[in-house]
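Right, I'll just put the structure down here and ask away after.
Only one protein chain is missing; all other protein chains are in place.
And then subunit A:
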């Protein structure tokens, strides 16, 4: 198939349109027995017209034909240790370290050292476990926010919230990141895992001061911290929660 040489130049040049030639239709054009009508055609999902292209797509997915993108090798580096105090993991690949860091040190509550998979869950945790203003407000209004991203429902108690998540969102009743706050005495040595479930090797301090649930405004000794403690620094000058994707954690 030979294309006119000027075509590539036309593509490279700027946008523009030809001045259309005048349109002048004769009614005899569509007269029987002729029936041509110029019209755009649409094809629905399962139309056979798409068969060839669909098969190509699936061949690609199954990797039989060439991949579109190049995949680089994972870079290896001289072994290094995690910089976080108390952590002695060693790595020789930045990807491994990234995952370790985000899992164990990324979204960590500064009060009780629990780690969370996302900033969203960490925020909810701090609010509900460590913020006494939250406790006060929750007596009067629905404060327990549904944990499912995109759902704006709020509830009076964490129990109600759990019921909602189970019923409406089909979440498991024992969803690990929605444990009800247990009241603890300072002497309790309960691991921050779940009862009946083995704590996964966390050697982390539990916040031992009881969190005041009673709304005693006067002389409240419980420090009501700002939700994002500015003193938090995992040795990296990092903001909690890695909300900004620009923050690179690969350097150590």
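Assume a contact is a pair of C-beta atoms (placed from the backbone, for glycine too) under 8 Å apart; a residue touches a chain by one contact, two chains touch by 3 or more; residues count from 1.
Here is the rule we go by: contacts and distances are computed from a predicted model.
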item	value
Name under which UniProt lists the unshown chain, selected from "SCNNG protein", "Transmembrane and coiled-coil domains 6", "Alpha-1,3-glucosyltransferase" or "GDP-L-galactose phosphorylase"	"Transmembrane and coiled-coil domains 6"
Subunit A, residues in touch with the chain not shown (by the definition above)	1-4, 6-8, 10-13, 15-26, 28-29, 32-36, 38-46, 48-74, 93, 95-96, 98-100, 102-104, 106-107, 115, 117-121, 148-151, 168-172, 175-177, 197-198, 200-202, 242, 245, 249
